[in-house]
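Here the structure comes first, spelled out in structure tokens, and everything after it is commentary.
Shown here: the complex without one of its protein chains, the others still in place.
And then chain A:
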Amino acid sequence: MTTSATHGYRPSATLPIRAEIRRQASRRRTQLALGFMILLPLIVLLAFEFGGGSNDNDRRGAEAFGSLVDLATSGGLNFALFCLAVSAGFLLVVVVALFCGDTVASEASWGSLRYLLAAPVPRVRLLGVKLVVALAYSLFALVLLAGAALLLGTVRYGWAPLSSTVAAQIPAGQGVLRLLGILGYLAVTLLVVAGLAFLLSVLTDAALGAVGGAVLLWILSSILDQITALGGLRDILPTHYSQAWLGLLSTPAQTDDVVKGAISAVVYAAVFWALAFWRFTRKDITS
């Protein structure tokens, strides 16, 4: 096959994953976001060490999951679980939105996007590499948070079975598996944020707009989910199953909502990403 390209150029070799990882790694916001993943467990730990004792010990069974905080200091696994629980609602959403929403939009705002495309990095490849690297960073942040929390918690509170108020203690070995399961589920639900942020990143040149827009829509969906009057419509909200990972704490683990949540997340993410690719391969780059 004759090629139209210059010597040494292969479309599939453009923008290697490693090059994109380095592009992102050199950025301050990447370093800050990842650093905060380690800092957060430390802050929580210090708060537990120097903060006053909690007075609200009269929690009822219906709020059994609220008592995760009471159990947080019972061992490394519980500490890691607590750190994940407090970050799942907002912090992780922001971090994932940052990694996925900023990636294309920031290149557009710097003007470097057009040079990448003229290099030429094929559009599908550019988007694919950007997405894979953004997802890898998001996953890394998640693992970093859990790992740092597990390490700090174990050093300070020891290696103990995973406790919860609703089910029997889970032996530490199995507890690690549960924690991994929870991490996996969180990663899957965050795909919705990743998809939305990535789509917005493609649609706009303003990185802030993509990140903020994704977080905003996520919060909006969470609020709508609180309105029970919406009935069955709530089931199709992307955030409806975001708490289902709590089911993995019971014995035997409840996976029904986890599975439904995974379906919802995967479908949403696939739709968002398909739209992003569809749009990006057809749009005029005007930045």
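The criterion applied here is as follows: a residue touches a chain if its C-beta (ideal position, glycine included) is under 8 Å from a C-beta of that chain, and two chains touch if they have at least 3 such contacts; residues count from 1.
Criterion: contacts and distances are computed from a predicted model.
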item	value
Candidate names "NADH-quinone oxidoreductase subunit J", "5-oxoprolinase subunit PxpB", "ABC transporter ATP-binding protein" or "Acetolactate synthase"; UniProt protein name, chain not shown	"ABC transporter ATP-binding protein"
Residue, one of A:155, A:227 or A:270, that touches the chain absent here	A:270
Which residue of A:73, A:154, A:169 or A:222 touches the chain not shown here	A:169
On chain A, residues whose C-beta touches the chain left out of the figure	1-11, 13-16, 19, 22-23, 26-28, 60-65, 110-125, 163, 165-169, 231-233, 236, 240-241, 243-247, 249-252, 254-257, 259-260, 262-263, 266-267, 270, 281-282, 284-286
